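Please find one structure pasted underneath; my questions will follow.
With one protein chain withheld, the remaining protein chains of the complex are depicted in position.
So, chain A:
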Amino acid sequence: MEDVSLSAKQQLPTAEYAVEVAHLHKEFGSFQAVTDLNFRIAKGEIFGLLGPNGSGKTTTLNMISGLSAPTSGEVKVFGLNPRKQSNSVRRLLGVVPQETALYEELTAERNLAFHAELFGYRRRQKGERIQAMLELAQLQDRAKSRVKTFSGGMKRRLSIGRALLHDPWLVYLDEPTLGVDVQSRNVIWDYILKMKQEGKSVLLTTNYLEEANALCDRIGIIDKGHLIAEGTPAALKAQFGSSVLDLEITGTALEDVRELLLGVAGVQSIEIIENRVAVSLASLNEGDAGTLLPVILRKVTDSGGVIRHMALREPSLDEVFLSLTGKGVRD
């Protein structure tokens, strides 16, 4: 990645938190989209908001950006009310929407210029920021090309450049790597980490849990409008168990195996994923391994099951998500 500063030296606001959400409710008629939501995002923190489709993520983000008014509760962005002090909040907020939302018939440079004009940049400063963002997005040589000729990754990089052009202190990225190739994904991850280095706060939604695991300082999991878990990736995974024993079993019904194993002391939970069973173990040290694992294996073989494959590993965020929401993140 080019060593380009993301910042145009807009002064860092003095508020303690980038985002404070307190007892937030949002109703659409009789439908409760968000219920008693509470979380905070610290300055310089990357916060991942995860949830299945329709869980209330977008509604929450619309309230944070001031596009939608809460039914009750409070949202503050750097101590400011996004509805009452909307212009100040909008200057502090950069948004990278999921669908990139660029004018495809116009050039990359013109797309950035229009954004700069909306944010009131004058000619010289506008030119400088556009050049910096083209450099950041590694699109200097394509500045005069129409966006419709760009690949998905190039469009995503340009979209990030546009969001950062006015030097926001809070950047919201909605599925930033959806549909991009691995190289572009790595570039975008680097951008996000660089934002954090420069003291910017990042609010990220993603369907890729490995992405949340790799980037986020903390994660909030939202389902049916409720925040059902919040913490660091490591802490969330620890809730699921310290280790997971993956067993690929034939010869018996996996539901029967689950029933058998749930009664074993030290087994925290069990998920059936296709033809395997993921057994979450509450805690496993060297001593436990010597006693707990043989017990589990004997129970399986006694039930007539044949173990085709076995592996002991750390729990994944997917499993945490599945155990908390009862469904996959892409459902």
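Observations on the structure shown:
Definition applied: a residue touches a chain if its C-beta (ideal position, glycine included) is under 8 Å from a C-beta of that chain, and two chains touch if they have at least 3 such contacts; residues count from 1.
FYI, contacts and distances are computed from a predicted model.
You can't see one chain of this complex, but its UniProt record names it "ABC-2 type transporter transmembrane domain-containing protein", from the set "Spermidine/putrescine transport system permease protein", "Rod shape-determining protein MreD", "ABC-2 type transporter transmembrane domain-containing protein" or "Cell division ATP-binding protein FtsE". Shown as candidates are A:79, A:97, A:152 or A:231; the residue that touches the absent chain is A:97. Counting the whole complex, the residues of chain A in touch with the unshown chain are 62, 65, 67-68, 86-88, 90-91, 93, 95, 97, 99-106, 110, 114-115, 117-120, 146, 162.
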